[in-house]
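The complex appears here minus one protein chain, its other protein chains still in place.
Then we have chain A:
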Amino acid sequence: MARRISIAEEDLVSLLKGKDQKGFNILYNNYSGALFGVINKIVQSNDDANDLLQDTFLKIWRNIDNYDPSKGSIFTWMMNISRNLAIDKVRSADFRDSSQNISMEENVVYQVDNEYQIVQDIDSIGLKKVVDNLKPEYKQLIELVYYKGYTQAEVSEEFGIPLGTVKTRIKAAVGSLRAMLSGLWLLINLLF
C-alpha cells in the first residue's frame, strides 16, 4: 500500500525512542494530516482540533516506549491515542455545554473555516477518489466505529441491525475498502 513513509516503521520508532528531533519531523510530516483528519471528524471545531493534535503528539512522544509493534502498526497505535483524546473531549462537560458545537450524532460533513486553508495531504489525490467510491453505508459504518469509537451495541442501534450482524457488516465494509484499494494497485501493475 502506498504510504507517505519513506522510512521503515522500525526506524521511525527507534528515532522516536531516541528522542530525536528528526523523528518528530518525520512523524509530523507523515502522520499529522491523517490524525488531524480523524480529530476534526470527531470534534468539528478548529481550536479544539489544534489543541488535540498537540496533545496527541505530546502523548506519542512521552509514551513511545509503550508502543508494542507486535500488537499492531504505529499508525493504529497513534490513531487510537488521537481518537481517545478527541472522544474524551467530546464527552467532557465543557464541550457539551458549548452551544456552537455540533452534536456528534448529526454526522454532518465538516466544513473547514477559510482561515485554515486545507490542502490535500500528500499521496491522497487518487486515494480519495478510490475511498469515495465506498458505499455510503459502509463509509458511515467505518467512520462511526473507527473514528468515533462506537461500540457494537451502538452500531446495532444506529443501523437497526441485530448485534450478531454487526460484526459481519463491519467485515464487509472493511473488505470492500480493501478490495477497492487492491484493485487500484492491480490495475497499475497490469498496465506496466
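Throughout what follows, a residue touches a chain if its C-beta (ideal position, glycine included) is under 8 Å from a C-beta of that chain, and two chains touch if they have at least 3 such contacts; residues count from 1.
FYI, contacts and distances are computed from a predicted model.
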Hidden subunit of the complex - UniProt protein name among "Paraquat-inducible protein A", "Regulator of SigK", "Hydrogenase small subunit" or "Zinc finger SWIM domain protein": "Regulator of SigK"
Footprint left on chain A by the chain that the document does not show: 1-6, 19, 21, 24-25, 28, 32-38, 40-41, 49-50, 53-54, 57-58, 61-62, 70-73, 75-76, 79-80, 112, 116-132, 142, 145-146, 149, 151-152, 167-168, 170-171, 174, 177-178, 181, 184, 187-189, 191-192
